[in-house]
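With one protein chain held back, the other chains of the complex are shown just where they sit.
The block that comes next holds chain A.
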Amino acid sequence: MTATSLTSTQGAGRTGDKVFSGAALAAGCLILAVLFGVALFLVVQAIPALTAPADKIQGGQGFFAYIWPIVIGTLIAAVIALVIATPVAIGVALFISHFAPRRLASGLGYVVDLLAAIPSVVYGAWGAAFLAKQISPAYGWLAENMGWLPIFQGPASTTGKTILTAGIVLAVMVLPIITSLSREIFLQTPKLHEEAALALGATRWEMIKMAVLPFGRPGIISAIMLGLGRALGETMAVALVLSSGALTASLIQSGNQTIAAEIALNFPEASGIKVSTLIAAGLVLFVITLAVNMIARWVITRHKEFSGAN
């Protein structure tokens, strides 16, 4: 009988394991290192602007006075984008996953994915050259008929290059992200739960409300957050579409600015304290995105007990 020792030193089969776990660990560390490096860079470079006397900062009123209008502008544009894109995206995703005949569904899914592949500068050019012109009469109408709402206060921009137009362009850009993620989530709804709803006498829509949407809720939130990340950080489309200016409540006048576009438009000619100011603006954007993601995670875990994962 040949001795088959349990403590065999022939680790030939283990080499693969070791290499793989090493590679995985390295990849994980690399992500953390990059994230830390970026954060460190932002903080170090931003310190001069944060500590500089108020009159040295652009506008002469200090960093806070400089940053908060464009923070609000960024949030307005992102919120407009999400308010428009989320219902449409979920609708399209549901149509693809649960209503469309199979052949149409795969074609439509392909087209939606294609939307994500269009470069943002193209969206920006389309928004500036086409959408803004087409949509400006609608702004005139809004100013005339709903001008009593601060957000639709006139006089409306005649060029249509407003924060609302920028928001609409952003909505088109985040639409494919939210749609394709939601569609994947909806397709993963367990057949058992769908059948449970149908067997109780649910219509198709009731089945979706009862089984598909609650099951997909964490996924939908994640999808929206990814879309929000893109909307917050999108530079080119906003820079091209928006005729920027001071913060204003009206969405249909020119004015407002987003952080990303502000940085992109000013960075090439900036020097000294101005560079530092722009980097500090970037740090603020970073913090906003981080906060949004953490809130989203918190919302998801709050309902973990009911997630179906247990």
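As a working rule, a residue touches a chain if its C-beta (ideal position, glycine included) is under 8 Å from a C-beta of that chain, and two chains touch if they have at least 3 such contacts; residues count from 1.
Here is the rule we go by: contacts and distances are computed from a predicted model.
Here one chain is missing from view; checked against "succinate dehydrogenase", "Fumarate reductase", "Phosphate transport system ATP-binding protein" or "Acyl carrier protein", UniProt names that protein "Phosphate transport system ATP-binding protein".
The chain not shown here is touched by just one of A:Ala52, A:Leu108 or A:Ala202, and that residue is A:Ala202.
Checked against the hidden chain, the listed residues A:Tyr66, A:Tyr139, A:Phe215 or A:Phe286 yield one contact partner: A:Phe215. One chain of the complex is left out; on chain A, the residues touching it are 102, 190, 192-203, 206, 210-211, 214-215, 217, 303, 305-310.
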